[in-house]
Structure formats: structure tokens, C-alpha cells
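Here the complex is missing a single protein chain, while all its other protein chains stay put.
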Amino acid sequence: MTSYTLDVYMPVIILMALAVGLVVVAVFVAQVLRPFKPSALKEQAYECGEDPVGTAWSNFNVRFYVVSLVFIVFDVEGALMFPVAAIFRKFVAIGEGAVLVGSLLVFISVLVFGIIYCWSKGDLDWVRSFQLSEDQVNQLKGIEEKA
Amino acid sequence: MISLSSYLFISFTLFIAGIAVMIARKNIIAMMLGIELILNSAALNFAAYTRFINNNLEGHLMSLFIIVIAAAEAAVGLAIVIRFFQIKETIHIDDAAQLQS
Amino acid sequence: MSPSINDYLNQFEAHRKAIGFISEVLGFDASGLVTFLVFAVASFLVVNVMALVGGLGTYAERKISADIQLRQGPNRVGPYGLLQFLADGVKMLMKEDIFPAQADRTLFNLAPLLALIGVFATLAVLPFSSGFTLTNLNIGVFYLIGVSSLVGVAVFLGGYSANSKWSMLGGMRGASQIISYEVPVTITILSIVLISGGMSFGSFVETQGGFPHQWYILHNPFTFIAFFVFFIGMLAETNRAPFDLPEAESELVSGYHTEYTGMRFGLFALAEYIEVFVLCGVAAAAFLGGYKVPFDLGNGVVFVEKLGLPAIIGKNIGQLLQMGSFLTKTLFLYYVVIWVRWTFPRIRVDQVMTICWKYLTPIALFNLVGITLWVFAFDGQSIWEVLSHLGGGAHGGGH
Partner (left out) sequence: MFENILFFLSAALCIIGAAGVVFSKNLMHACVLLLASLFGIAGLYAVIGADFLAAAQLVIYAGGVVILMLFAVMLTGGSSDNSNKFGIEKIPAMGSTKTYVIAGFSVLVISFTVLKLMANFMKSYTKGELPAFSSTVEKIGTLLVTDHVLAFEISSILLLGALVGAAVIARPRKG
């Protein structure tokens, strides 16, 4: 286990500062160079030439949330498995690998249960297929026949 | 400058901020932001104590599990908020006054 | 491998002497200042090279697409149209900056900044060579995953803040696509961590060798699959075709940056191109041997012993060779990314989710289990070592 100083984080801070600097400089230079003639028509949201209707900040389908839910569970489990994975080789080398294989496999299998559950319940389908009841099918058939 | 007390001060500030958010806001999601702040202040405390007192990393593990639990809490809590919104069409806390919809 | 570029320089006598001289002139211990300067100059260099790579990326993209579609491509500005990206940059600077009237101005300004911070911060751990790595963090690859997830937030905020329906749809799609594909990518990287026994890029590369059979892509059958899982996930995470649904021009106008004009749009594009390069670099370092050069030419011992060069020159020639090796692999992957974009048709949004959750993630999990068992059973040896042991064992048994 090697020791280090906090200097190893210096490039991270410098690079973030460079990113901020680049944005500030680019926007500032652009402000000097570019024309500025705002008009109400320009500032409209683009809706293929039509006048925009309403706001875009409205409700969205809940499937976005379910996807991000599955994601966060996998994310957290990945974060927990990383340190265990990093020491795996060392434990194998001293002959204690079976313990780690066991705990990792249990961990992964619980994860697999989760994804199998979501799969079987259809949470992973982007387009959900709904099973229509018989009445609804008959109703639809009736509409078709009328037409 | 980097000492236990400065860490405890930051943790205290975060905790107070979280409490203030939870008291002052009436929006359920905003209250959950406050809960995240509170959990983070606790995790920061654990990490700071373990560094400045015995450095045996048990506190890091506690912080890690706090982060994990916070993620699980956020997932379930926000699912409840979304379900509540689907039923009541509002996420105001005062509208959550009934046990059953 | 040295922990950072500063430690690499510190092993040279000349560098230490320079620090001593500067300390004498300034009258205080200048080692901290020199460390800062080294890091600042190196970071600045890397950022500039990356901006150039991003610019040339747009040029290469057009030229290669033209090649594939039997067209000429840009050929007016500069020799072979090489300066086209500069012309584009100037054009973007001169364009009028339009704020949509109903937009959330704070977030509208913040979104490109977040994307750029997320992408630039990942450059800190990219291993260009064993010496020229800005910093070889212990948690390298985990840090990279964490920081690059800022791009997802930026895409979402960029879509949200414009308050336009096209942007909003693109932003939601983009964010959910980026986070979905993070799952197979993370699991694949986890399996590489299992083999290499460390989370830093240094340990990734140092445990591989210069020849293809020592690379992790050919380490065992599971890693061979894992590389393709990683590559597909990488395409989707950077919103490249065939996964460019967030910015699908035939469906969503231009996706999350529909309302962005001028320099802000340029910054988003720059972030995207650099991110492609960074992820290609990660793929090269994790699977294709990174900066390793065959015959151990990279450490420069050969040049010192055989050619009689001074140690400092021999070592730096080795570094240059390593950098060349890394850049060749990365740029080859970059070429493949562009090639894929102009070859495959775009897939539908439900297919994107199906591919991620029903194919890539189960395959990645299967790979993870397979690699765990492989490392456990064969003590981390590659398939070639195992085969040679088997052959040797059979031979020995015969006698």
C-alpha cells in the first residue's frame, strides 16, 4: 500500500478550472464579436414554424423513472463491488479466493433476481404491451365492423 | 486548518440546512433534498471521525453504507411521490393528509 | 508507473536541479510551486491537444463519411480542407447568441459548462504513457465513471432549460439512454478490475503486455465478449450513431441542443467529441494494452544499453513510443466509431432500451461471473498461459 500526497488531485482541480475558463472566455469573446439583434420571433421556441403551444415543462411518462430506478440500483451495487473486485487477485493468491467467489456470486445473484423480476413484470420494455380484456377486444371489433 | 472541528462545523451546517429545508418547504421532493443533505452530513461525520481519531477505516465503511441507504431511500421515496402525484395531481405535503386515496 | 507526471519528472537529475535553482532565486522552497506549474502546463497542453482532436474529429468525421458515401467532403479551406474546423469555430463565435424567451436562463448557461467540466475532468486520469499521465489516481477508473456521469446531468439540463418540446424530449431520452448504458459499461470495467487487481489505469496497463496475446481483449473468451459490450455501451453513452436518438435530426430536429446557438452549441459539440476520444482511450487502456510497446521498448532500457544514449534521452524516447502506441490504438478506435456511424442505420428508441437491458446487461453480468470463476480457477492466467501449461504438462507426463 503506497502512500501519496494530496497533490495527485491537483490536475483535477486545474482541469475543472480550465473548463470554466474556456466557457467564460468563449462566451465573452463571442459576446464581443457577434451581432446582437434580438427579436420576439427569434426568441420563440422552435416548433417547426408553428407558434409554440404551451410549455414543455409538463408531465412525462413514468417509464423514464422506472429505467432510472433500475439504473441506480445497479450503480450502487457496482460501487459496492468495486473494492471487492480490486482485492480479488490478492485473496486468490493467498488461497482465500473461495470466500470471495462465494460472496461475490451471492451478491451478483441477488442483482440478477432484481433484473429477472423487472424483466418478467415488463419494466424493461420501452413500449408496454397491455393485455386487452375480452370485452375490450369485442368492443374494438364492433368499432371496426361499424367502420 | 483541516481539523476535526472544521469538518464537524461543515457537517453541522449541512444538517441545519437539511432541517431548514424539511421545515420550510411544503414540496415533497424539496423535502427529500433536505433528507439527502442530512444523510450526507452524517456520512461526513463518520469519515472525519475515522480519519482524525483512529484511522482504521470503519467509519469509511459506515459512510459507504449510509450512501447506499440514501440511494435506496431516494428511489423508494421518489416512487411514492410519483405515485402520489398520479393519484392527487399535486406534490404538496399538506394534501397528503389521508391514509387511503 | 509513476503516480503522476510530476513524480515522473522528479526522477531526473535536471528537474531536481532546476527546482533547487528556482528555490535559490526566489528565496523559498519552490517545489510546491514547480509542482503546480508542471501540472498546470501539462493540463493546459492536454486540453489544447484535446480541443485539436475534437476539431480534427469533426473534420475526420466529414472526410470519412464522404469517403464512405463517394463524395468529396470539405476541400476548400486549407490543404485538403484541413482547416475546416477553424472556419467552423470562427463561424460559431460570430453567430448570434439567442436565448429562448421562455427558457430558464441560469440552467441554459450552466448546461454546456457542466458537460465540459465532466469531460475535461476525465482527462486527468487518461494514461497517455507511463510518465505522461496527469495523475494516476488509485481510484482512476471509478473516478472516471463518476465524473463522466456529469454529462448525463448536463444533457438533461440542456434539454430541460430551453423549454422547447424537441429539446425536452431529446434531453429526457438522452439522459435515460446515458444512464442505462452506464450499467453494462460499469459491469464490464468491473470485470477488468477483477483481472488486473487494481482500479487505477496504471494497474490496468502494467498488467498487460505489448503483444496482442497479452492484452486483456484476448485474455480469455469472456473478456473478448466484454470488449464488444464495452464498445457498444460506449457508442451509446456518447450518443453516437446508431444510438444518436437524443439528437436524431429526422425525429427531434436536433435533440437537446435544438435551442442552442453559436458558441454554446460549439461547446456541447466539443464536449461530445472529446468524450468519444476519452472513452476510446479507456477502451484502449483497458482492453488493448494501452501504452505498452512490444519488446519492452517503452522503458527505454534498450536505447541506453544498445545505442549508448544518455539515460534521460533513452527514457524519453521510450515515452514517445508509448505515447505513439496509445494514440494509435485510440485513434483506430475513433476511426471505427466514425465508421460505425456512417454504416449502420439508426435504431428505434424502444430497441435502444431493449439492447441495453435485455442483451448487454445480462451478457455483461454473465461475463462478470465467468471472469470471476476464470480468475479463481486459473489464478489470473490468460488462456495462452493456461494452454501452454497444459501442453507442457502433457509433454512432461510423456517422459
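By written order: A, B and C. Residues from 1 in each chain.
Rule of thumb we're sticking to: a contact is a pair of C-beta atoms (placed from the backbone, for glycine too) under 8 Å apart; a residue touches a chain by one contact, two chains touch by 3 or more.
Predicted model only: the values in this text are computed from it and were never measured.
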- Task: Could you tell me which of the visible chains the hidden chain touches?
- Result: A, B, C
- Message: Just to verify: which one of C:Leu56, C:Leu82, C:Val153 or C:Val336 makes contact with the chain not shown?
- Response: C:Val153
- Task: List the residues of chain C that touch the chain left out of this view.
- Result: 32, 36, 104, 106-107, 110, 137-139, 142-143, 145-147, 149-150, 152-153, 156-157, 160, 172, 175-176, 179, 182, 199
- Message: To test your reading of the contact rule: which positions on chain A touch the chain that is missing from view?
- Response: 1-7, 9-10, 13, 57-66, 68-73, 75-80, 82-87, 90-91, 99-100, 103, 106-107, 110-111, 113-114, 117-118, 121, 123, 128, 130
- In the full complex, which bits of chain B touch the chain not displayed? Write them out. 1-2, 4, 6-7, 10, 12-14, 16-18, 20-21, 23-24, 26-27, 29-30, 32-34, 36-37, 40, 43-44, 47-48, 51-53, 55, 57-58, 60-61, 63-65, 67-76, 78-83, 85-86, 88, 90-95
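In this section, only the chains that are shown with their structure count from here on.
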- Minimum number of chain-to-chain touching steps separating chain B from chain C: 2
- Task: Would you kindly say which chain has the C-alpha centre located farthest from the C-alpha centre of chain B?
- Result: C
- Task: Could you put a whole-Å number on the gap between the CA centroids of chain B and chain C?
- Result: 34
- Item | Whole-Å gap between the CA centroids of chain A and chain B | 22
- Query: Listing for chain A: what residues touch at least two other chains?
  - Reply: 75, 79
- Task: Enumerate the residues of chain B that touch no fewer than two other chains.
- Result: none
- Complex contacts: residues of chain B adjacent to chain A: 64, 67-68, 71-72, 74-75, 78-79, 82, 86
- In their shared complex, chain C is touched by residues of chain A numbered 2, 4, 7-12, 14-16, 18-20, 22-23, 26-27, 29-31, 33-38, 40, 42-48, 52, 55-57, 60, 64, 67-68, 70-71, 74-75, 78-79, 81-82, 85-90, 92-93, 97-98, 100-101, 104-105, 108, 111-112, 115, 119, 124-127
- Task: Can you check the complex and tell me which residues of chain A touch chain B?
- Result: 62, 65, 69, 72-73, 75-76, 79-80
